[in-house]
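Heads up, one of the protein chains got dropped from this complex, but the rest are sitting where they should.
Let's turn to chain A:
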Amino acid sequence: MPYLLVGRTHSFYGKRLWEIVGELKEFGVGRMVVRSRFERYPEPCFFRIVSAEPDFDTGRPHKDEDNMNGKVLVEKIFRGKNYGVVDISESAYKTDYRLIHKHEEAKYVHALETCPPRQMNILPRTVEMPPLLKMVAEREGHERTVLTMETSTNPCNARLAEEGEEPNVKISPETHTVPVRVRGRLIEEVVGAWVWPGVLWRQDKNTATHHTSP
């Protein structure tokens, strides 16, 4: 009778990086791997292995716990941008890697060469209030009906619009698509806004409903 593993599910699809490099000569230095999770982007995303030093442990293979540790340096290409040599040892244990065969490598390299640079997301300086907040503000007689937008200190591919600049991203309850997830799994995308974590305002129903926050 076999061991029956019981645990949480996830959406990773592939093998551990150590399982791939362990099967290759010189730990796959020079070979290309890709993370299945990043294949959703239109721009090419892949890693080229620069050096790999696995620290295989021989314990508990029946618990799927071997081939998890080591140090790996890769040349990271993410969404068409080369990030140089980075250390991905922390995420190498994830069962989400796929080897790119040598005859497929040219396709990825060509895609990288021909990939146009990603458009910067220019965010509006102000956004409309969520419906419930707006309602409360109106009831209590506040002057403001908009909220000032703030970004994190180092936003990823986004910035606030300059004075008088037209933003290319619209953020409002009418246009905002909100992912509804249950235990991390996307079940639907609705047009609406998060009024409060766990409470979703749906444009179609015009009512706030309880959902798991994203």
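Note that a residue touches a chain if its C-beta (ideal position, glycine included) is under 8 Å from a C-beta of that chain, and two chains touch if they have at least 3 such contacts; residues count from 1.
Methods note: contacts and distances are computed from a predicted model.
Peer 1: Name the chain not shown, per its UniProt record: "tRNA (guanine-N(7)-)-methyltransferase", "28S ribosomal protein S27, mitochondrial", "N-terminal E2 ubiquitin-conjugating enzyme" or "WD repeat domain 41"?
Peer 2: The UniProt record for the chain left out of view names it "28S ribosomal protein S27, mitochondrial".
Peer 1: Kindly state which of the options A:Val6, A:Ala106 or A:Cys156 is in contact with the chain not pictured.
Peer 2: A:Val6
Peer 1: Taking the full complex into account, what residues of chain A touch the chain not shown?
Peer 2: Residues 1-15, 19-20, 22-25, 27, 52-58, 61-65, 67, 95, 98-99, 101-103 of chain A touch the chain absent from view.
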